[in-house]
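All remarks here apply to the structure that follows.
What you see is the complex with one protein chain gone and the rest in place.
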Amino acid sequence: MEKTLKPIEYGEAVLLWDEEEKKTYLFILQKNASFCSHRGKISHDEIAGKLEGSLIFSSTKAPFRVFRPLVWDQMMKVERKTQIVYPKDAGWLALALDLKPGMKVIEIGTGSGAFTILLAQLVGKEGKVYTFDRRKDFLENALKNIKRAGLLDRVVASQLEAREDFPVKNVDAVFLDLPEPWIAVKPAWEALLPGRPLASILPTCQQLQQMVKSLKENKFGVIKVIELLERKILVREKEGVRPFERMVGFTGYLISARKLI
Amino acid sequence: MEKTLKPIEYGEAVLLWDEEEKKTYLFILQKNASFCSHRGKISHDEIAGKLEGSLIFSSTKAPFRVFRPLVWDQMMKVERKTQIVYPKDAGWLALALDLKPGMKVIEIGTGSGAFTILLAQLVGKEGKVYTFDRRKDFLENALKNIKRAGLLDRVVASQLEAREDFPVKNVDAVFLDLPEPWIAVKPAWEALLPGRPLASILPTCQQLQQMVKSLKENKFGVIKVIELLERKILVREKEGVRPFERMVGFTGYLISARKLI
Amino acid sequence: MEKTLKPIEYGEAVLLWDEEEKKTYLFILQKNASFCSHRGKISHDEIAGKLEGSLIFSSTKAPFRVFRPLVWDQMMKVERKTQIVYPKDAGWLALALDLKPGMKVIEIGTGSGAFTILLAQLVGKEGKVYTFDRRKDFLENALKNIKRAGLLDRVVASQLEAREDFPVKNVDAVFLDLPEPWIAVKPAWEALLPGRPLASILPTCQQLQQMVKSLKENKFGVIKVIELLERKILVREKEGVRPFERMVGFTGYLISARKLI
Partner (left out) sequence: MEKTLKPIEYGEAVLLWDEEEKKTYLFILQKNASFCSHRGKISHDEIAGKLEGSLIFSSTKAPFRVFRPLVWDQMMKVERKTQIVYPKDAGWLALALDLKPGMKVIEIGTGSGAFTILLAQLVGKEGKVYTFDRRKDFLENALKNIKRAGLLDRVVASQLEAREDFPVKNVDAVFLDLPEPWIAVKPAWEALLPGRPLASILPTCQQLQQMVKSLKENKFGVIKVIELLERKILVREKEGVRPFERMVGFTGYLISARKLI
């Protein structure tokens, strides 16, 4: 990983962190370009050649730090055409899918490609993510997002109706992110290696019921259904510690299961 | 990954799932050995040669399924000498650490090795996990757990006082799991590559305050502090869907930050 | 309220608080009787004549405090034949029902009478609680609990099938606590004064859907549906503050609405 000692170069994705307002900005570093916000202007050329963590001041003397984006920055900053899988859920789902470097995984419902980015990072260069969506415009947008994250080499994206047979077999894991995931349970079973996991995210209780029914009928076991609530905590030196006053109240129910034979 | 099409062999870790009671058991498959529970007896020899997901009946006709353990099974089933990092937190922490195959990561506070197992899976064969604990007995137990998970090849474990300099440098991520993580913040900064992440888990509000103070004083930025609540959901065909009546109320506060230069 | 300056007398309900184990015990004070636990024995005669908050030692020198029970002690310590409404939910439901001294309220589903006790306290001596259950054994047990709480004078309890017309009209509030509350929505509308509130507690998402449908079809408006999670917090001088490790994960969904005309 000597790469991270290397300075940031043109063509790379950059995460700019406003040290005072605690906001971040993600963009591709380009010659002669400029970053502009209400906090002033920064020339891309000033960022080029810097190490991660370096301090840079905007035209209004506002302090910024330059970084390469982490995987969750890449996920949160995708150009969104759809709802995305948030990091709090993505972490659990990644564990549920038990991904290792070199594995092959199918994703049905590419959406904006946020979770695809995580899958691609986890399987590594030797692995492969086969991602499918029924909408061509979603796939095109997702591929841009995945490309910006530098992970295009291990992602294969194509159009597919979820109800159809998956064109790839013997995969290590399947992730379903679509409104009616139960229609894809049977093809998921066909595509999975024995015993390997399927995971999904679902918005309502009624869908959970239908999905669990479908999993049981289609030879899946070890079914787990959970929900995660993330509370951001405010830590201040003088005033003390407490949760933030606003929070995301709900993103989805998470489900995992393993293929029986 | 042709391995997963291969039948389960002697010497491998096996996860036995009681299909009716929804309980799981983890052990190493051995010749002439037997698995015994209040639900009857199963000979290891009957499991050997089976594919994952296969059905097996115990001596009392109770149905079981055989699997290789997933990474979260390996984590939850470690021999515990300490509190462990639970999957709900581990998923978020893994994202925070932004691990990719081939990376090097330091863990201070090996404990029972549950999180070490996840780190080792994420960095893959090309990567390396340097894990340290001040207690030799913890390290010995953790190494047994890591070995059972088949990940010993990429883990280096040694004794260390957290306050000391870390003997490894230029690492991609640092995880701190000890009662006073602030004493390890300065050595963590020294060991990390520029801009790379540190993460930690902490039990009380007061410790959060001290840790955030230490991070700010020792040139860390992009500090995030959260807590995750996991609700298990009961999904029944007739009676409908609702959360379970009991839940884990608290495991720890999670914190992440990035090295500034 | 000079009564509370009066010492505790025979015939009154007593709450004994084990100061070290933080446990409480509720019983009626009787001549010559004794309280016994694993922490020793206390004669009722020693309690008689004491003011609330007094210190008493058991036969094993364990320190106890004597109190009259508060309303939530009365609720939690009912002899249970059914699931009860817990204080966390009872507080919200009481607000939803907007009870004032002197009001009349109907409760369908007396159960063990825990919530009846709160209703009776809120409407006061001038008010009236009409509580109904289809099961005679539940009513008998509930009346014992209500009597022990000293609130029998303002409670009228009778057997009723929820589907039937309620025998009381022009009431200020209706509370429904039964498995299929939607069957009682129409009779509730008939019994309520214009604009006045109905509240209910329900265990599953599917029941919520049916109940909300029924409320809309039967001329109820301003419908609110919520759930409350209670976290107990551990506060220690040295080790600091954090939530407890175990918690009640779910008790029920709460619903409120107002009668339209």
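As written, the chains take the letters A, B and C, and residue 1 is the first residue of each chain.
FYI, a residue touches a chain if its C-beta (ideal position, glycine included) is under 8 Å from a C-beta of that chain, and two chains touch if they have at least 3 such contacts.
In this text the structure is predicted, and so the values were computed from the model without any measurement.
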item: Touch with the omitted chain, as defined above, among B:24, B:82, B:170 or B:206; value: B:206
item: Selected from C:29, C:47, C:78 or C:122 as touching the chain missing from the view; value: C:122
item: Residue numbers in chain A that touch the chain omitted from display; value: 203-207, 231-232, 239-251
item: In chain B, positions touching the absent partner; value: 204-206, 209
item: Contacts of chain C with the absent chain, listed as residue ranges; value: 1, 4-5, 17, 19, 24, 51-55, 65, 67-68, 70-72, 87-88, 90-96, 98, 100-104, 118, 121-122, 124-126, 170, 172, 193-197, 205-206, 208-209, 212-213, 221-222, 224-237, 240-241, 243, 253, 258-261
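Basically, only the chains that are shown with their structure count from here on.
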item: Most extensive contact between chains (C-beta pair count); value: A-B
item: Averaged-CA centre spacing for the pair chain C and chain A, given as whole angstrom; value: 47
item: Centre distance in Å when chain B and chain C are each reduced to the mean of their C-alpha atoms; value: 43
item: Between chain A and chain B, centroid-to-centroid distance (C-alpha), Å; value: 21
item: Where chain B touches two or more other chains, by residue; value: 205-206, 231-232, 240-241, 243
